[in-house]
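Missing here is one protein chain; the remaining ones are kept as they sit in the complex.
After this line comes subunit A, so read on.
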Amino acid sequence: MSSGIEVVITGLGATTPLGGDVTSTWDALLAGKSGVSPMTHDWVEKYDLPVKIASQLVVDPTEVLPRVEARRLDRSEQVAVVASRQAWQDAGHDDDTVDRQRLAVIIGTGIGGAITLLTQDDLLEQQGLRKVSPLTVPMLMPNGPAAHVGLELKAQAGVHAPVSACASGAEAIAWGYRMIMSGEADVVVAGGAEACITAIPVAGFSQARTMSTRNDEPEKASRPFDTARDGFVLGEGAGIMVLERREFAEARGAKIYGRLAGIGTSADGYHITAPDPEGVGQSRAIAASLRSGGIDPSDVGHVNCHATSTPVGDVAETVAIRKAIGDHPVLTAPKGALGHLLGAAGAVEAIVTVLSIRDGIVPQTLNLENLDPAVSLDVVAGEPRKIKLDAAVNDSFGFGGHNVALAFTPA
């Protein structure tokens, strides 16, 4: 870029249905493990929900956080705090490494504190006003995950919370990129958090006919790009990366995972939930990420896809990839293993993309047995593929027609 500013990644943190941190998540992904399992909540039977499976956290955040801290946080805030602490430590930051007025926190969520909202509504209904927690609002507000992490780190350059459904986590990272490029911050803790595996989101997504009902084979339910895919699997978790101005990171001797070279965002202007089947908006976001990163499409070796395992969405994305990049990139869809982490998905999958570049390996798309003939691109299946990457793109799209593409390059 003409400004001379570059954005690099210096820290990673995550808690996911595949592991309680980044390393265990990455290892499980490469090992072909699934995060999907039956839900044991009593409301599944109570409401006779058609979906009885979900992609649930391996490590419950209440096992990691002190008891009193956990009871003051909604589950979506708990996972954000857990992943942020990992990322902050991984980046080698402490109280003195950055001026707090040059530090920002940007953490998105798709749904926010749904579990708190519903729990407190039950208390109001059944036991009256006195039993409603005075912490209800700070627990249910969708800026809660960002606010709690921002407070803990005393970030004062800005604390923000983009809400764009399943693009939220990626949008937070894009926002962080912009803050560093514009000179507003030197360091940004950015990502997404989601934890809404409870009755009404499951019922609502079911009624929209967007979720897999492969209840008898949970581990095979999420199968992006496969001919037998029948919808996404709801997941929970958080992914956080520490973004940093390169000069700032190098001056403090930080390790650098990779570079966030460019970002692109767009909106479909097409339908509230369905993607444009021509992939026009999505391809514009991808193309913009390459332009802003000064990357030639021919150099993009890999796309980490948003593909959620829905019949319509997966194919539309490949149309967009073909338009913006061509038919040469190697694709993968981590949701086959992770399920769909909604507002955390883009952040966790951005981390996977960064690790793919660092290690030169693209994870397989779990459960991809028969590639949908409408895809006709090279999708990694069966086992991970070794491939040296000069540039890779991570796609994220959300209900509402939000499109975000992040373009990463080696350190």
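In this section, a contact is a pair of C-beta atoms (placed from the backbone, for glycine too) under 8 Å apart; a residue touches a chain by one contact, two chains touch by 3 or more; residues count from 1.
In this text, contacts and distances are computed from a predicted model.
K.L.:
Since a chain is absent, check the UniProt entry for it and pick the matching name: "Aspartyl/glutamyl-tRNA(Asn/Gln) amidotransferase subunit C", "Menaquinol:cytochrome c reductase cytochrome b subunit", "Acyl carrier protein" or "Monosaccharide ABC transporter ATP-binding protein (CUT2 family)".
P.N.:
"Acyl carrier protein"
K.L.:
Of the residues listed, A:46, A:67 or A:386, which one is in contact with the missing chain?
P.N.:
In the full complex, the listed residue that touches the missing chain is A:67.
K.L.:
Which candidate, A:133, A:206, A:227 or A:273, sits in contact with the chain we can't see?
P.N.:
The one listed residue touching the chain not shown is A:133.
K.L.:
I need the residue numbers on subunit A that touch the omitted chain, in ascending order.
P.N.:
Counting over the whole complex, subunit A touches the hidden chain at residues 66-69, 130-131, 133-135, 138.
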